[in-house]
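Dropping the structure in here first, questions after.
Note that one protein chain is taken out, while the other chains of the complex remain in position.
By letter and in written order, the chains are A, B and C; residue numbering begins at 1 in each of them.
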Amino acid sequence: MPTDDTKPPAGTPPPRETPPPAPKPPVKPPDPLLAVVSCPAPDRLREVLPGRVSEPHFFAGEVTLTVAPDHLLEVCQFLRHDPACSFELLADLTGTDFPDEEKRFRVVYHLASLRNGQRLRLRTQVGQEESLPSVTPVWPGANWFEREAFDLLGIQFDGHPRLVRILMPDDWVGHPLRKDYPLPGYPEHHLRYRTADITRRSYVDISWKATGERAADIVKKYKGNVGAPESAPHVPMPVDDTNGQETGS
Amino acid sequence: MFRTQEMEINMGPQHPSTHGVLRLKLRLDGERVVDSWPVIGYLHRGIEKLSESKEFIKITPFTDRMDYVCAMSGNLAYLGAVEKLCGIKVPEKAAYIRVIMVELNRIASHLLWLGTHALDIGAMSIFLYGFREREMILDLFEAYCGARLTYNAFRISGVPADLPPGWKEECTGFLKLFRQRHREYEQILTANRIWLKRTKDVGYMDAEHCLALSVTGPVLRAAGVARDLRKDEPYAIYDQLDFDIPVDDGCDTYARYIVRMAEMLQSVHMVEQCLEKMPSEGPLMGMKGRRMKPRKDEEIYFAIEGPRGEQGVYLISDGTDRPYRCKFRNSSFANLQALAPMVQGGLVADVVAIIGTLDIVLGDSDR
Amino acid sequence: METQMFITILISVVQISIVLSLVALSVPLLILMERKVIGFMQSRIGPKRVGPSGMLQTIADGLKLLLKEDIIPDRADKWVFRLAPMIVLVPAFVAFAVVPFSGTGLNVFGQRITPWVTDLNIGILFIIAISSVGVFGIILGGWASNSKYPLLGALRSAAQMVSYEVPLGLALVGGLMWAGTASMVGIVEAQREAHLWFFIPQVVGTVIYFMAGVAETNRAPFDLAEAETELVSGFHTEYSGMRFGLYFIAEYANMLIVAAVATTMFFGGWLRPFPNVSWLAFLDIFNFILPGQWGPFMSGLMWVIIKVSCFIFLYYWIRATFPRYRYDQLMSIGWKWLLPLALANIMGTGALLLWLGQTG
Partner (left out) sequence: MPLIFYMLALVAVVSALMVVTRPNAVHSAMWLVLTFFAVAGLYILQGAEYIAAVQVLVYAGGIMVLFLFVIMLVNLEQVDGFVRSRMRLSGAVVLAGLMLVSVGAAFRLAGVTQVVPLPDGGLPGSLAGPGEPSLAAGNLEVVGTILLTSYLLPFELVSVVLLVAVVGAIVLARREA
């Protein structure tokens, strides 16, 4: 049963010959970490979709391309389906907060190609009030990663099937992975569930009593940090039409 | 005239077979699952946020506490990432010790999966058999690093200590015994008719869907894709070892069972080779001191093949000895996405079988 | 006349209390045995703290259950919730009325005391009918809890019980045809006269009976109604304290009944193996140890206990070995395999008996 050959997943077109690697830049960097590695994706992109992505950046054997949010979906579609690239797997998607920059969130997509044995990092910048196109149409698995980025950083993704919090509680205030989110958290606000009311699905805001502040006031106070609209406290079961996207078929 | 009513039930967060605190909202028509919505985050401890304020070396203990079932892999993934970021070389002997530990931990992790998965399906004895052997592995770990669950056994650029005297012999003895015991497990389950009935064609997911949903590890290999980072992107000393990637194209729970069972034997094989090939002398740490100066504003992603799939770490440096951003790409998190489509249309009994077959650790997915 | 009737009633009362207390006392023993046996099979020790080598463990557990708070969920149907455990328990105990525990009775104070409470001419039917009522306790308990997992458990057990009662009854028909009577005592006597245990011509029937019996008692691998890893605890999720204890006792009493019926029907009840082979008479050891009427009585009792224990052991063995069936698979086994097989068994037995009747 154990085999060595890497079977291409069903449904992908047969492999084609990869184009020759790009000519290496003449100056060899002194740091071995900055060595240039061969990767067909930047060349293919330059060929087919010129001007969409930046020049590749090499570090520690990894290739990074920067793309503007407007071209993101187009580039992703291409990278996923082009036989020379064929990045079938979205290994990871995450964001980072750079509060000092103009567009504060940097979002990275770690792509992997099983067929070509390649990895690629796609990078994009997005501001607090802007939103990114969701890549769930290309990789349905981006669903949870995008929810996580939304939850922890407050990045909006357009076209996501259901962008709600995933790791934090539904009624959490703020997005903890932002750099201006204090490490001990905000002053506590409790939303206590009263047993008798649970069946009627309502809850009491007791933060008023505890700290003299209502949860809503806290939200207002930290408005600068609370970019994304809060999700509903009680999330109903998903309706059937989102389900198709959930399954990723 | 009368219609049957759909019923919404909460499976978890406190439920015997959600393996921790997974909560699964199910909508049932009788016993059949119409719809499901996994809810996670009950174990979210903010490890990524915490990491941003710690030095590189102080983050290692957190990695133990994410996937506490295979803490060695977590350590290795994180340390590998730091070493990649800083360009640190690991001495050969240390790399061998790391691989021995990680592979033993993979066996332990798979044993835990086997026990709980079988227990969920109702076979209770194999649970205790599996734990008997897992205890032996934990004893070996205890002899090496003093801990049984959260090891923190490796350091940046190497390992802190050599294998204690007599450890090799004990490990060899265990591996020999384990091969026998592995046959016992197979006797109990592999051809068991009820086991076949409960696992065949349950939780079907083919390679295309697995990849689309970022599912990796044994689940992907059981869908016929020989994806194994130990072969595809060899790290540590895996390129010097001789091993196979077990693959099955059943795409179902049974295929995953077969793949994981075969992986345990492969791990045994690897540890045996390591014990044999490991240099008896040599340095254990590749660098002196503990201050690290990575290049400013660089980012790396490093992934290893954990027992549950691709276990990656994404680091952004700002030139100091703390990461600017430390993101853990944990396989349980990604694999859990496959749960909802897998349980769709199945029965309640299949749900627990599928949760078991995905082999999730909630500490891993929630971080 | 009056005195005679009074004595008869008194004897019945004594018999009934002896049988009831025997059954009730054997339940802790069975639980202890289960934990020890399964512990042995799983290479662990099992209970060992309370009493010498854990002998008093179940007593302690029972005490704990008795002292625990009895919680009734707020929105439960309170009366049904209280009633349900009793509905399970009562039939489980009543069924023992017709089980013969030994072959010969005792003469005490000039009164004959039989080792069975009563010998109905429809003994087997009585047991089946009475145990079929026990399922109400499970269904109603699950329904009255007004909770979702118990309701699922109740639904499962309703379907399961109805499906497996049919093959259970039909599997016994083959044995009845050999015996020619439905009286429990009569069945054993018929086996003595036929010089063979009925499991020999009725292997299929025995197997079907035992499978259906395991399903009827909600034991692994058919323990779907309380499948712990799926439905938390199924129908008794909301039960606590002694009400839960009643379910527990009833489950073991039901196992005893299934084993006792199998013993009587297929394994010759109180008869020793090969009752007609005279040189095997030494097997009835109590005949030589105890004087007079006590000898045969104790020997019969011994054989019944041994045979029932073997069945109970089989229960534990199966539980320690097999995974659990799924609901739909359970149904398909019951209706697609056991039922046709049981019917075929009846046909085959009829044909065999006819042929034997013509030749012999």
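Details
The rule is simple: contacts are C-beta pairs under 8 Å (C-beta built on N, C-alpha and C of every residue); 3 or more make two chains touch, one makes a residue touch a chain.
This one's a predicted model, so the numbers in the text were calculated from it and none came from an experiment.
Residue in contact with the omitted chain (choice from C:129, C:200, C:277 or C:351): C:129. Within the complete assembly, B:30 is the residue of B:30, B:46 or B:234 that touches the hidden chain.
The chain omitted from view is touched by exactly one of C:27, C:88, C:117 or C:182, namely C:182.
In the complete complex, the hidden chain is touched by one of C:65, C:117, C:139 or C:171, namely C:139. Taking the complete complex into account, residues 77, 80, 120-122, 125-126, 128-130, 132-133, 135-136, 139-140, 143, 151, 154-155, 158-159, 161-162, 165, 169, 181-182 of chain C touch the chain not shown.
We adopt the following convention: only the chains that are shown with their structure count from here on.
Among the remaining chains, none touches chain B as well as chain C. Top-ranked chain pair, ordered by C-beta pairs in contact, is A-B.
Chain B and chain C have centres, each the mean of its CA atoms, that are 46 Å apart.
Per-chain Cα centroids separate chain A from chain B by 23 Å.
In this assembly, the C-alpha centroid of chain A lies 60 Å from the C-alpha centroid of chain C. Within the complex, the chain B residues that touch chain A are 8, 25, 27, 35, 37, 40-41, 44, 46, 48-50, 53, 84-85, 87, 206-216, 224-227, 231-233, 244-248, 258, 262, 266, 295, 298-301, 303, 310, 312, 314, 316, 324-325, 327, 329, 333-334, 336-337, 340-341, 344, 366-367.
On the chain B side of its complex with chain C, the touching residues are 7, 9, 15-17, 28, 30-31, 118-125, 128-129, 132, 188-189, 192, 194-195, 197-198, 347-352.
Across the interface of their complex, chain B is touched by residues 1-7, 9-12, 31-33, 59-60, 62, 64, 88-92, 94, 96, 108, 110, 114, 117, 119, 121, 139-145, 148, 152, 165-169, 176-177, 181, 183, 237-238, 240, 243, 246-249 of chain A.
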